[in-house]
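Excluded from the complex is one protein chain; the other protein chains are retained at their positions.
Letters A and B mark the chains as written, and numbering starts fresh at 1 in each.
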Amino acid sequence: MTTSFIEGVLTGSIQSSTSVLYAALGEVVVERAGVINLGVEGTMLMGAVTGFMVTAQTGSALLGVVAGGLAAGVFNLILAYLVVTRKANQLASGLALMFFGLGLSALIGKPYVGQLVHGLDALPIPFLADLPVIGRILFNHDILIYLMVPLAALVWWVLFRTKWGLSLRAVGENKVVAFAAGLKPELLQYQAVFIGGVLAGLGGAHLSLAFAQSWSEGMTSGRGFIAVALVIFAAWHPFRAVAAALLFGGALALQLQLQARGANISPFLLDMIPYLLTLGVLLFVQKGRKRAMPEGLKAVFEGTN
Amino acid sequence: MLTQVQAPTNLATPLLEARGLVKQFGDLRANDNVNIAIYPGEVHAILGENGAGKSTLMKMLYGFYQPTAGQIFLNGQPMIINSPQDGRRLGIGMVFQNFTLIPALTVIENVALFLPDLRAVFSQKEIEQRIKEASAKYDLRVDPRATVGELSMGEQQKVEILKIILAGAKVLIFDEPTSVLAPHEVGGLFQVFNKLRADGYAILFITHKMPEVMAVADRITVLRRGRVVETMPVAGATETELVTMLLGSAPPEAARITQFKDTTGQTPLLIFDRITVPDEQTKIGLKEVSFQVFPGEIVGVAGVSGNGQQTLIEAALGLRPHTAGTIHLMGENVANWPVEKKLQAGLGCIPEDPLLMGAIPGMRVYENMILGEQHQYADQGGLSMNWKRVRDKATQFLNSTFISSAPRLEVMVETLSGGNLQRVIIAREVGRQPKLLIAYYVARGLDISNAEAARRLLLKHREQGMGILLISEDLDELFALSDRLLVMHHGHIVGTFRPQETTAHDVGILMTGGTITHA
Partner (left out) sequence: MLNGNSLAQIGKQQFSGLLRYMAMLALALLVFALVLLIFGKNPAQAYADIFSSTIGSAYGLSEVLVKVIPLVLCALAVLLPARIGLVNVGGEGQLYMGALLATWGALAVGDSLPAVIGIPLMIILGFVGGGLWAAIPAFLRAKGWLNETISTLLLNYVAVLWVNFFVFGPFKDPESANFPQSVLFADSVRLPFIGSSRVHFGLVLGLIALVVLYFVLKKTRWGYEMRAIGGNPEAARRHGLPITRYILVTMFIAGGLAGLAGMGEVMAIQGRLRPGFSPGYGYMGFLISWLALHNPLGVVVMSFLIAIIALGGDTLQITQGMPFSSVNVLMSLILFIVLGKFFNNMSFGWPKWEAK
């Protein structure tokens, strides 16, 4: 266990977890409003391809990131329309959205396959980035990575300290009571789904503009689904989502480092850990987790929505 | 005629007043010319049996219904209350039996949700402070940071009250507030009423329980069949007076239709021996309940709904485990028997909620007729269903039960009216000729002639040796049909009589939690 190994794992885990975390934070907002989006994968891809395309055309990675977020937000509204207005089954609608995102992004991105762009720059923080070891792990990243924890804090603050957040959570728990309190459940759900889409789009954009700095079909490789699992694992809590995302990212980084060193543990077994942990947690910490699930989601899982 | 109601104090203007209020639903006049006035600093009870029109009246007062006729006045000004939100804005707050609380949120958050002046970014501390002040003032002690789901029903009720007070209500309307409380919490609630009353709030509460009225109300309005029987101060009224007003003059010593049966020497069909079932949050359990049902007799169970009757049925069927005592069916201890086995042994049940518990809405009438007995109509070990036999049987059941216009076999059950569904269920359960039939509220949704027919059906089968456990709130029905009568309250059996040994009046007192004191 050398320092370079640990450094590799930690830095790698931060970098690989970024896109998943953004998507997970978005999904926390969405699910807190009582909607589950199984199609986050598609949304992320839309963010990734739009971001890449805009960056390739304009030369500005920042513009690309913003465009990616917005495009994904609008894309997610499809789900909102189906599920909130047309009252379609959420699980099926989400999967349909995933396929749509897969296909549409592939079409949009075809001309850009293999192209190179100037992605998000790393922004080393003066002085801090020069610190030995820690400097390289923590203070030499791009803007989206720096914003990870503040974003989680923002999501937390909005959900738990603002009227909008309270209203959103009320809608996710009990639309009838929310309505009795004078709220507009449908509008709030639309807003939540849009914001969730924007965040997932930012995650996708990070993938194409920072992590891989390229575009390929289906490049999220299941990260969208991981985000959904993460949200459950994190009991719909923004800060736990950060920890969970780092765990997932860590597993990914760990296996890369181990492979590079020719170690024997199968990376696939490592990859299983987060899912098995989620299952275990759901089973054994029943009281906490079951209670943590927004009531509105329970109806989805019972097959009644 | 619009009339003014007697003012209890020197205050001339009631906080909330209704004059000549009428609510008509088609042919049914739920409220007929109701006059009521509530003054600040008053606790006003509305007493009435089920179906007397209490909740309709409440719903008009807080804006859920619009009156068909009559007017509502707030502080002397005529008002039209279009919706519950409207009502809240005008200062009328309502506490239902089903709380409008979100269990996953904290007390602070639940209160905040209903505050009319909540800012975009709000301070939890500030709301917490407001809650604490009101808590201390009105004895509504509850931890503001607690998650509502973890609170007891009594504490949740306190949160509901805090919620409407802090939202600005001046008139507080309660719908059967003690029905969700444990006996020891009721006193606490009345303390709260007293504190609120002292501060000028007006409290209106619906109840059918006599002791409560005597304990806390200033004035009482008795409703019967949609009309106000009387409004009078509680001080100086006696329980007897009130019960008479409640049940109508001269509660009938209902004529017995049948002869009393001698059951000595026979094996009881059903024995409950000191059965105890723990309470669940919304359902009262059983406390050392013991009774027997013999063949050829009808045992009536009187009690206000929600006092353990549901648990009684679930324990008998085996859906809820009992923590003490034994149950014997047809002479055998059925401790671990699955439901199927009990049904096969000859147990039948007309459930409390036919649509939820007794029928498959998406299936047709004839398909529902064999629910629970489907294997008897399966040929070749289950590979095919003999639908012809099913239809014949269904027709037979329906014809033997209905006096008129039985629903067609092909009709989807979900389209049936409540009354028709009930008749289908009765046809099924009685037609199977169980040895022991548990019937909850047999006449639900039935008009007079069909209700009579249903009762006659039960009596006929009793003659043929069926044992029937008849659970009902209708004292007339119970007195007319029962060989023996049990009275349930809060999960206990508080009385066992032969109908001719008691009166509806006494049973009514026991049902509402009082004790019989006359010599």
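The rule we apply is simple: a residue touches a chain if its C-beta (ideal position, glycine included) is under 8 Å from a C-beta of that chain, and two chains touch if they have at least 3 such contacts.
Values in this document were obtained by computation on a predicted structure and should not be read as measured data.
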Query - Contacting the left-out chain in the complete assembly, out of B:Gly285, B:Gly358 or B:Gly513 - result: B:Gly358
Query raised in the report: Which is it among B:Ala198, B:Leu319 or B:Ala335 that touches the chain not included here?
Result: B:Leu319
Report summary line: Out of A:Leu10, A:Ala48, A:Ala96 or A:Ile137, only one touches the absent chain, namely A:Ala96
**Report entry** Identified contact with the non-displayed chain, of A:Met53, A:Ala67 or A:Ala229
**Finding:** A:Ala229
Query raised in the report: In the complete complex, which positions of chain A touch the hidden chain?
Result: 38, 78, 81-82, 86-89, 91-93, 95-97, 99-100, 102-107, 109-110, 217-218, 222, 225-226, 228-229, 232, 266, 268-269, 271-272, 275-276, 278-279, 282-283, 286, 299-304
**Report entry** Positions on chain B where the hidden chain makes contact
**Finding:** 317, 319, 338-344, 349, 351, 356-363, 367, 371-372, 374-375, 377-378, 382-385, 387, 408, 410-411
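As a convention for this text, only the chains that are shown with their structure count from here on.
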Report summary line: Expressed in whole Å, how far the mean CA point of chain A lies from that of chain B is 48
Report summary line: chain A partner, complex, touching residues on chain B are 84-85, 100-105, 109, 112-114, 118-122, 124, 147, 149
Query raised in the report: Which of the residues in chain A come into contact with chain B in the complex?
Result: 161-164, 166-167, 169-170, 173-174, 176-178, 180-183, 291-292, 294-295
